[in-house]
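Removed from the display is one protein chain of the complex; every other protein chain stays in position.
Letters A and B mark the chains as written, and numbering starts fresh at 1 in each.
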Amino acid sequence: MIRAVASLLLAMLALPALAQDSMPPAPYAYNQLDDPRLEAEASALMQTLRCLKCQSQSIADSDAPMAGDMRHQVRSRILAGESPDAIRRWLVARYGDYVSYEPEVSSTTWPLFAIPVLVILIVAGVLLRRLGKRRNDAGEAA
Amino acid sequence: MSARLYLWVPLALFAFFAGLAAFMLTQEKNQFVESTMIGQPLPDFALDPAFTGLPGASKADFIGGQPRLLNIWASWCLPCIAEAPQLEALKAQGAEIIGIAIRDRPNDVARFLARHGNPYSRIGSDAISEVQLAIGSSGVPETFVIDAKGVIRYQHIGDIRPEHVPVLMAELEKAR
Partner (left out) sequence: MIAEIGLAALWLAAALAVLQMVSGAFALRANEGEVNPLAIYARPAAVVQAFLAVLAFAMLLWAFAITDLSLKLVATNSHSMKPLLYKLTGTWGNHEGSMLLWVGVLALSGGLLAAFEKRLPERTMGATLSVQGFVALGFYAFLLLSSNPFERLPVPAGEGSGLNPLLQDIGLAIHPPTLYAGYVGLSVAFSLAMGALLTREVNPAFARVMRPWVLGAWVLLTLGITAGSYWAYYELGWGGWWFWDPVENASLMPWLAATALMHSVSVLAARDALRTWTIMLGVLAFSMSMLGTFLVRSGVLTSVHAFAVDPERGAFILGLLGLYIGGAFAIFALRAGAVAEGKRFAVASREGALVFNNVMLSAILAIVLLGTLYPLLTEAFDVRVSVGPPYFNPASAIFAVPMLLVMAVGPLLRWKSDTPRRLQFELALIAALVIGVIGLVSVFGEFPLLPLLGLGLAAALAVAAFLPLRGRKLSRVPVATWGMVIAHFGVAVSLFGMACEGAFSQERLAAVAPGGTEQIGDFTVTLESVTPVAGPNWTAIEARLAISDKGGEPVILNPQARSFWSPPQSTSESALLTRWDGQLYAVIGNQAADGRWQIRVWWKPFVTFIWYGGLLIGLGGVLAIAGRVRVDVKRRQASAKGDQRRADLEALGQASPVPAE
């Protein structure tokens, strides 16, 4: 039984093995920076960068080799003294806003910021209308 | 009546969403992440040879002479086998192709080229996808057109099918 299972497994493994590389991950793909402060900076940044090969995951949450290589880029650049913002800009310059989960105000993303402001105004308006008027009524009644 | 106009707001918003969603359902979903480096110069890089048969690749190899193709590929990538004949065709039509092998081993590269042909003039080895990330490529295979000043002019994502060969030749001509 076990032998049958093992041969079946080998047959199945042969296929996907071709489509995936066998290289060891980049040095900083799965290893942390020694300085905890720098590692915290890198990790916070990685949480907000999108893995380009995955469906919808940050590079900090993915086993895809390319996500590993991106983690290596982030950690080694942080180690070299670059700021997280500069690294984000570097990637956005290459892949567009898609690579960053943190939208910045730009010609394509301004509604993401304008609409919440509008929502705040509407909320304030609704509350004033609904509650403010009542206070006047109550005041008159009292 | 106008005082009740706001009651129509939910319907209007919903209609907007439904229209958008209906439109998007008819669109083919774009699975590719395009590079935003088109029109930008290549970043500086110098990669070691991917195997012993050909020299490595650096930015300097793209400067001067004719526009060239930069092919991002790997021996472990199945679509790269599919596009090998088209790369041969491009080479036969006079294109110079410089390869960058992603996360690859010399032996695997040599075996792949022996089996599927070698259209490359140089192949650099990018073991940690460094150059791939620097030019905004998000997968293998991808092919870039680089003009003689080292500026990225065009990106082709995915394997090159026979119908893409003339497109790439035209892009090379345009970059001249």
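List of remarks:
The rule we apply is simple: a residue touches a chain if its C-beta (ideal position, glycine included) is under 8 Å from a C-beta of that chain, and two chains touch if they have at least 3 such contacts.
These numbers were taken from a predicted model, which means no experiment stands behind them.
The omitted chain makes contact with chain A at the following residues, 2, 5-6, 8-9, 12-13, 15-16, 24-25, 30-32, 43, 47-48, 50, 54-58, 60-63, 96-103, 108-109, 111-112, 115-116, 119-120, 123, 126-127, 130-132, 134-135, 137-138. Taking the complete complex into account, residues 4, 7-8, 10-11, 14-15, 17-18, 20-25, 27, 29-30, 33 of chain B touch the chain not shown.
One rule holds for everything that comes next: only the chains that are shown with their structure count from here on.
Between the Cα centres of chain A and chain B there is a gap of 24 Å.
Across the complex, chain A meets chain B through its residues 18-23, 26-27, 52-53, 65-66, 69-70, 72-73, 91-96, 98-99.
Contact residues of chain B toward chain A in the complex are 33-37, 74, 76-78, 102-105, 127-130, 132-136, 138-139.
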